[in-house]
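Worksheet for the structure shown next.
Omission of a single protein chain aside, the complex is shown with its protein chains in their original locations.
For subunit A:
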Amino acid sequence: MTAPLLSIQGLTKAYPGVVANDDVSFEIGKGQIHALLGENGAGKSTLVKMIYGLVTPDSGRMEIAGQPHAPATPLQARDAGVAMVFQHFSLFDALDVAENIALGMTDPPPMRDLAARIREVSDAYGLPLDPDRIVGDLSAGERQRVEIVRCLLQDPRLLIMDEPTSVLTPQEVEILFATLRKLAAEGTAILYISHKLEEIRSLCDAATILRLGKVVGRCDPRETSARELAEQMVGSTLSSPARPAHTPGDTLLTVENLSLPPAHAFGTPLRDIQITLARGEVLGIGGVAGNGQDELLAALSGERLSPRGTVTLDGSDLSRAGPEARRKAGLLSAPEERLGHAAAPDMSLTENALLTGHGRKGLTGRGFIDWRGAAGFARDIIAAFDVRTPGEGTAARALSGGNLQKFVIGREVLQGPTVLVVNQPTWGVDAAAAAAIRQALLDLAEAGAGVIVISQDLDELMEISDRFAALNEGRLSAPVPAATLDVKRIGLMLGGAHDMEAAE
């Protein structure tokens, strides 16, 4: 390794009540792919925001190629050669690729030249991308390419990637990794943030592990096992969910010929979905983001109604029943978006417990609310699911993502559902909380409920599903027993319709 490109010394940043980064130091060499590992809330985001000029550190120094680096704005960071691809894309659906890229540039060249440059860069790095396509029609993987190409056009010295693979199929991940390796070989340093340990082990040459804002370890991930990495991240030993063998019982939920038009212009239609779910069974539904997951959940939760006879629970037709009627019948759900969909951000946990729990938990009498009962229910959830919060009066938005997710899942599980449908139950949740949530779903199935888990995390689906099906452009593949699958086959099931091969 030559002289470091980026060197960070003693970086500290405190927010009221929490030290997000405490005396963090590390170095990234030229051409190195450096992993930044840590649970949610470990301080990874704050750290990269400081490098990218979004947050000013309280103390500490940064240097890029020997020059002091103290960006006050992302613009200054970009001028210093730092580029960043965010986890959530900042693209306009209604504009085409070239227009989106031009919007992010300080001094965009004429459109025709820009389109040519985009083709050139995307060919050079194996990222097929047509500058004239409308972004709203692109898959998540293609959108990410737009963001990456946007960064590459700046000729960055340091490229920061925040959880880049969470929306990609395994094949798309391979394309991305090939690109990153090529960039590194040309001398670009890459700071790669992820909690997917296997990926880091196959891609990165160095790793810095953060826990509670402090650096707790440095290692070469190629020579460290995933389990060791995880335990360093969490700070304790991990237990894998137990999945006892069992035989499925009678059918609880049937979905027949369910088709729905998209709810909005860039939504996905559901096409002829068939599901049968048996008592005690966990059905895993995989798929790349934007292939109908939200739509399927809405059709099952009752937020969108479907033609008669399409959704049947225990012999009764629920197709025309709204969310509350479905809850009464025993069909419960937990949507992906925690804040604003599964929970109201500014309301207390008590009020959020009431949100779905009032019917099954008997928290209202003639429409009048039993606030004590609701607070009791909220406390039960907090206790049973180890939700870290000062109390049930805390606003939902004050909880960390993992804690709120535990609360949301706990709220539905403790209502004793006949069938529970969850979308992305562990998205953005730390490893310990994710394990707890998965265990709760398995326990629920073992107690005789049916569980549908919609997720983009294939490892998760492999771990807890009895059967696996893939959503692709609103179509659901026929389910296959999860035990017979490997990641490669799943990848093919997921991504069949997307163009997967790298450009030559």
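Brief remarks follow.
As a convention for this text, contacts are C-beta pairs under 8 Å (C-beta built on N, C-alpha and C of every residue); 3 or more make two chains touch, one makes a residue touch a chain; residues count from 1.
Heads up, the rule we're going with is that contacts and distances are computed from a predicted model.
The listed choices are "Nucleoside ABC transporter membrane protein", "Transport permease protein", "Cytochrome C" or "Aspartyl/glutamyl-tRNA(Asn/Gln) amidotransferase subunit B"; the UniProt protein name belonging to the chain that is not shown reads "Nucleoside ABC transporter membrane protein". Interface note for the absent chain: among A:L355, A:M462 or A:L492, the touching residue is A:L355.
Shown as candidates are A:I285, A:A343, A:A378 or A:V413; the residue that touches the absent chain is A:A343.
Remark: the omitted chain is touched by one listed residue; of A:K30, A:R327, A:R360 or A:R475 this is A:R327.
When you scan A:P68, A:P110, A:G315 or A:G367 for touch with the missing chain, the hit is A:G367. Mapped onto subunit A, contacts with the missing chain fall at residues 15-16, 20, 46, 49, 54-56, 72, 301-303, 322-325, 327, 335, 337, 340-347, 351, 354-356, 358, 364, 367-369, 371, 394-395, 397-398.
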